[in-house]
Every structure is written in structure tokens, then in C-alpha cells.
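What follows is an incomplete set of chains from the complex, kept in their original frame.
In this document, chain identifiers A, B and C correspond to the written order of the chains, with residue numbering beginning at 1 in each.
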Amino acid sequence: MATLTIGCFPGLVGNMTYDFALKLAEAAVNKGHKVNIWFSGNASGSVKAKQKHLKDYSTGEKHLRALIEKGVEICTCEACSIARGVDKTNAIEGIQWNAMHWYLAKIHASDRVLQIGGE
Amino acid sequence: MGDVKLAFVVQKPQYKSETSRLAITHAISYQTVEILLEDGDIVTPTLCFVGEGVLGLQKGQKAMDLYGITSTETHIKNCLLVDLDVLVCKEDLAKYGIPEDMMPDAEDMGADKKIKVAPFSEIQKAMEDAKHVLFF
Amino acid sequence: MKLAVFVSDFKLACDTLERLNADKLGIIFVANGVYHATTKENGKSSSLLDKAPNLYALSEDIQTRGMKDEDVDKRVKVVNYSDVVDIIFNEYDKLAWI
């Protein structure tokens, strides 16, 4: 079994790139691989807890909780999140908070890295 | 695993979305990654600008005065201060008519390191030498 | 119609502007759109400079990117935010952002 690290920058809700990143993570972990996810940019807003899941909008929270449950490590860029007014006290439990070097450290120990840029 | 080389390839212009500037700040963070790694392990990014990614690098940016945010120029200077390899595609600078001497340096801040204006083939080689490539 | 189009990117993902008709058409280059006014690609000016007789570029966005107002193509008028407000209220009746 191998390790995949995904860096995801695009924001949650309506941007299907974010949905892609989570679906790929789920498929990899379901096959027994280790998966890490790094959020930066607009994606760092998606660690906010109490997202209301409306059927017209995609959502982050329930998928993130399910991935954490399966052992996926998820970390948000602290600076990016607090710049958006999201801090640990109002975030989804189990998400890690760290600086950008968390991502580089996970990459160091990864077999594959998928960096997804965009808004 | 020792030294893991990375190629950061910025292909979108600065000041469009956040992605292109986050590429720079993420690369800079290699300087502090050792606190999370075993002794002897390091990460070495090479930061490459290609295509439209060469836009928004040049000297004299007024982003702080006009919009209150750190300019890309300042971020690039910070790269040089932490001794990061920065490659800017020579063919693409020529394509957009940007003189090579418009690239910033950080001499005033005491950095010896300079941006390297390099042919695409050298950026291709950085991608080949890297264990992972990250496109921004 | 008198239409002012804001162009905010250098490489445009759509061809809308090519097809639009307006009795009076103005293009306001903002954000990375200012490269249309300042930068040639392979020695060639942007084709948008031929598209409309009334061209403007936002000074703040030129200077943010390390360029100077003097770097702008002669066909383009350099304006600031305050000028943009007057232009959109006084010279056009509809606005588009592409």
C-alpha cells in the first residue's frame, strides 16, 4: 500500500474540483492506501463547521468527517483559514491546523502527489 | 528518504487568483520543514515560472501601496533570501517582451542568490530531476 | 446600446467579445486585463486594441504589476477608479464583465 498526498486549493460549493479531490481521496483510502489532504486558498474556508447541506449546493463537512473517520489526515493552512475568519473554535473537529511546511513534510513521505491549483 | 526534490511549476499569472502567489509562499516554507522531518531528511523545491506564469514578476510593484497586500516582488525577494532556486522561462519572457533585467533581486536585503532566467529545457530538466511535480 | 466591457484577464477563455455588437463599445482593462494594453505577445499587440475605439486601462492595476502608465499603448487612455465611475455613469448605459 502506498501514500497519496493531495493539495487542494479551490473552494468548496459548486466548484467540482473540490468534489473531485475528496472523491479521489475516498477511492484511494478504500483501496487501502494512506491519504493526506492539504487545504490552502479558498479550500481553507471549507473546514468551517456547521455547513448546512442544501441539495442545490455541494458540501464539504459531511465528506470531510467521513474521510477523517477512515483515517485520512486532513490539514488546513492556518493563515489562509484565519484570514477568512475561520479558526479552530468554529472548525470541524479532527482537521489539523498547521503552516505550509506540513504539506511539504507529507510530500516527503509520499509516493504520489497531486497538487490541484485554482480558485 | 533523504533529500526529496520538488518542481513547483507556476503557469498562471500572478494577481489573478491566489494560486500563483501561494506557489511562492509554499515553496518558501521548505525553510522550516525540518521541524517535521527526521534528521537528515530535507525537501528541496525549485520554483519555476512558465507561460503566462512569467507575468507579474517584474520589479517596481505597488501592490502594498495600492491594495494593501504584499507584492509578488516581495515574495520573490523572500525566496532569494532563503536561497531557493528560482527559474524563469527565457522563451516566455521573450514572448511577452519582458526584459530579463526587470526580474527582481534581493541585493538590498543582502541576498547573493539571484533569479535564473533559463531556457524551457532547463525547467523540463528540473521536472525530470524532481520526485514530484506541482503545477500551480 | 452603449456598452462598456470590463476585461479582467489576459488570456480570455471566451470569444463573447468578438461577437458582441454595440453602437458604442468601450473596453476597460482591469486586473490582469491591463496586459492587453501594456504587453505584446510575440511582438504583436492584443487584437482587442482593434476591437473598440474607446479603450481604458486602470492605473492602479498597471502599477500593482510593476509597470508604468507610460508603458500603455497609445490608443489606450489610462484612468483611475474615480474616472471609471464617471465613465460608466456618463458614457455607457450597460456594463459587462467578461
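Rule of thumb we're sticking to: a residue touches a chain if its C-beta (ideal position, glycine included) is under 8 Å from a C-beta of that chain, and two chains touch if they have at least 3 such contacts.
Predicted model, so just to flag it, every value in this text is computed and none were measured.
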item	value
Per-kind copy numbers - full assembly in this file	A x2, B x2, C x2
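As a working rule, only the chains that are shown with their structure count from here on.
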item	value
Overall pattern in which the protein chains touch one another (line/ring/star/complete/other)	line
Chain A-chain B separation of Cα centroids, rounded to whole Å	24
Touching two or more other chains - residue numbers and ranges from chain C	none
Residues of chain B touching chain A in the complex	1, 4, 6, 12, 17-19, 22-23, 25-26, 28-30, 32-33, 35-37, 41, 43, 45, 132, 134-136
Interfacial residue positions of chain B with respect to chain C in the complex	13-16, 52, 55-63, 65-67, 71, 73, 95-98, 102
Interface residues, chain A side, partner chain B - complex	7, 9, 40-42, 80, 99-105, 107-110, 112-113, 115, 117-119
